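Below is one structure; the comments refer to it alone.
Left out: one protein chain. Kept in place: all the others.
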Amino acid sequence: MLNKRCGKQSIGFVNQPVIISTANIGGPMEGEGLQSKYFDIIMKDNINDLNSWEQCESYMLEQVITRASEKISGSVENLEFILAGDLLNQLMSTHFAMRTLARPFLGLYGACSTMIESMMIGAMMIDGGFANLLAGAASSHHDAAERQYRFPTELGVQRPPVAQWTVTGAGAAILSSTGSGPKLTYATVGKIVDMGIKDPNALGPAMAPAAVDTLITHFSDTGRNPNYYDMIFTGDLGYIGKEMVIKLCAEKGLDLSNNYEDCGCMIYKEEQDTHAGASGCASSAVVFCGYIYQMLCKKNYGKILLVGTGSLHSPTSYQQKESIPCIAHALAIEV
Amino acid sequence: MQKKKVTEKLKKQYQDKVDKIIPKPPIMKNLLWAFLVGGIICTIGQFVQDYFISMEIGKKDAAACTSVVMVFLGASLTGLGVYDEIGKRAGAGSVVPITGFANSIVACAMEFKREGFVFGIGAKMFVIAGPVIVYGLVTAFIVGIIHWFRVFY
Partner (left out) sequence: MQEYVIAFAVGGIICMIGQLLMDLTNLTPAHVLVLFVVMGTILGGLGWYQPLVELGGAGATIPLTGFGNSLAAGTLEGVDKYGFLGIFNGALSATASGMMAAIVFGFLMAVIFNPKG
């Protein structure tokens, strides 16, 4: 039995899965931001003539999975499995999207790390010979998330400077055992890290220690160091979380100052006044399934490390005065 | 125990690091906006109250009518989607006046409308206003009990 384990928490893929297609979608605010050229679909508003935010989020997931399949001249029917998730209670939007798509499905909750988690588990399924073609996807919707985690959307609240804006969007990536394209080479499964941050408006600083823990473990497991990669991306730490990661890594002897960016800092323009940047499953999903994937295909990037970050609190845990447990998963993608 | 103490110390150190780099809210700007918007809403209330007093219905009834009008104002602006825009800049200037109380009721009721009339609008309208009513009334009850003792004993 071939041992694909690598160090403490990592996996080295032998039958390296290929990312053969991606697709992404965003709301109007995302469409006016820094990623505007890299969206497949930009919606005209946040509800798209549907009856609720949640239905709109389901629509977004359906669209990206369908579009990604169409790009490889296939249909959703060809997908052997779909792994997907969102931020809502009981993965509401995902389940109704999967009801429409009607493919074998595994639901995942990794909060904002769901996109990376779905690709990671999908890669394991392909490398293990359990599948040849599957899709990993994730979505988030600003208004659906606000309504569940924070306040109703018409309530006159002031967001503090450290708050991040949940992205309205979705991304899907199709993984295959054959074909050409960027390959998944290593995965590092994160463990929950909780450094006692209780403020659900400060998710970037809450998640930073988890990202650093996974980064350090990844480098020690694989024997690589940060400058092996052309770029390291984290999912949605925002400006403050990003600064924290650089600081904490420097304290551990890792220099991330040259080749590190956070997807949450790559979505909105400063004048869109989102404060500390973007968050949500869609933060990493839309940036990876658009800009990063296109850069990999054009070979502008040869080797990247994608670290999905998730804050695993709930409205109940917050009200019970618990702090915010966080997790980060890393995927090495190389051309 | 030792491990727990060490972890608590590390958490405190991290919290301190975070507190150093988290941007502070622009307090001066926020205070100015709160003062202006809160002041304007109260001035509008004064206008309304003076109008009712001029109709010679008595001071108490005038005050009651004023609160009805201000609640209507807050509710309408919330329904039109304007109140949250005001609140973004005004902060406490829009939360503290009674219009803010109306905003909390309408915003919650509107948001959860999709969950139906009973459990959506009916139940959820009190998500934020409920505690206000509960603790206001409980405090008033205590005031009443103390006053009753003082008067009757």
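By written order: A and B. Residues from 1 in each chain.
Just so we're on the same page, contacts are C-beta pairs under 8 Å (C-beta built on N, C-alpha and C of every residue); 3 or more make two chains touch, one makes a residue touch a chain.
These numbers were taken from a predicted model, which means no experiment stands behind them.
*Asks:* Given that one chain is not shown, which residue among A:Q63, A:T153, A:T188 or A:T234 touches it?
*Replies:* A:T153
*Asks:* By the contact criterion defined above, which parts of chain B meet the unshown chain? Give residue numbers in ascending order.
*Replies:* The list for chain B reads 25, 27, 30-31, 34-43, 45-50, 63-68, 70-72, 75-76, 78-81, 91-93, 95-102, 104-107, 109-111, 113, 121, 125, 128-129, 131-133, 135-137, 139-141, 143-148, 151-152.
*Asks:* In the full complex, which bits of chain A touch the chain not displayed? Write them out.
*Replies:* Considering the whole complex, chain A reaches the absent chain at 46-47, 53, 142-143, 152-158, 199.
Note that only the chains that are shown with their structure count from here on.
*Asks:* In the complex, go through chain A and note every residue touching chain B.
*Replies:* Against chain B, chain A makes touches at 51-52, 147, 151-162, 195-197, 202, 205, 209, 240, 243-244, 247, 276.
*Asks:* For the complex, which residues does chain B have touching chain A?
*Replies:* For chain B paired with chain A, touching residues are 10-12, 14-15, 17-18, 21-26, 30, 78, 81, 83-84, 86-91, 94-95, 100, 103-104, 106-108, 110-112, 114, 127-128.
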